[in-house]
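Pasting a structure below so you can have a look.
Of the protein chains in this complex, one is absent; all others appear in place.
When the chains are written out, they are named A and B in that same order, and each has its own residue count from 1.
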Amino acid sequence: MSDAETFAVVLFSGTDDKLQSAATLSVGAAVMGRPVQIFLQYWALDAFRADRITKDHGVSPEGGPEGAAAIASRNSPHWSDLLRQAAEVGEVHIHACADSMELLGIAPEDLDPLVEGVWGVASFFGAADGSVTFI
Amino acid sequence: MSDAETFAVVLFSGTDDKLQSAATLSVGAAVMGRPVQIFLQYWALDAFRADRITKDHGVSPEGGPEGAAAIASRNSPHWSDLLRQAAEVGEVHIHACADSMELLGIAPEDLDPLVEGVWGVASFFGAADGSVTFI
Partner (left out) sequence: MSDAETFAVVLFSGTDDKLQSAATLSVGAAVMGRPVQIFLQYWALDAFRADRITKDHGVSPEGGPEGAAAIASRNSPHWSDLLRQAAEVGEVHIHACADSMELLGIAPEDLDPLVEGVWGVASFFGAADGSVTFI
């Protein structure tokens, strides 16, 4: 691989376990010198609303109460802070999917400043280097 | 990236939110001139049965009743229509996973005509250009 290959993520899921995983992978990619492109759809987009980004978004059903408790008591930084860190060590871009914005009735001003803007799917594919990771 | 790099998707999930996302991404890839290869497993394969493809397949648990309502009232085309559109603007191939067919007791004649045929995993990897997106 070229170190410069973009880590392109369609971030669809809005539970804290998957968001934490996506943020951890983004930090890792940024540290390795890879540009990161994150495209927010559906429940992940909803989780990036400014008024609820740090609230409890639950975990995947398979995590169960024990898993949710483990995540709630973690010592590691919140996924939104990890994404800010990733943007400090590397090139990280986060865009909202236009279709999902309309579907969920979200306006650009509703979103956390981590989100740079709104894109159509074609713009995201144009910025990706070929491979896409769906989370 | 080469514009010709295949967008290879293992479509595993059978809820309408993920199927809609997969179809939207497939349209975007096709518009960008990328061949699309979709390999249906498990619950996605079940959703492509001819007798239920346009029925309500629910949404991911995290969507909740509010999310399900938003998707049910959408104005955008159904994911099966989006996939038909993608096949009109570009090269889109959809195959069923042989293992999943046997596991779920599905025969080829049970499937919607969108599905071209039944493949083993090796055929799918042969048609993919390296990267695989799992949805």
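Basically, contacts are C-beta pairs under 8 Å (C-beta built on N, C-alpha and C of every residue); 3 or more make two chains touch, one makes a residue touch a chain.
The shown structure was predicted, so the numbers you read here are calculated from the model rather than taken from an experiment.
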Can you work out which residue in A:Met32, A:Ala50 or A:Ala122 touches the chain that's missing from view? A:Met32
For the chain not shown, which residue from B:Phe48, B:Trp79 or B:Phe124 touches it across the whole complex? B:Phe124
Hidden partner sits against subunit B at residues 10, 12-15, 41-43, 46, 57-58, 60-61, 97, 99, 103-105, 120-122, 124-126, 128-134
Touch rule applied to subunit A and the missing chain gives residues 1-2, 5, 7, 17-18, 21, 24-25, 27-29, 31-32, 34, 60-63, 67, 70-71, 74, 76, 129-131, 133-135
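We take it that only the chains that are shown with their structure count from here on.
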How far is the middle of subunit A from the middle of subunit B, if each middle is the mean of its Cα atoms, in Å? 23
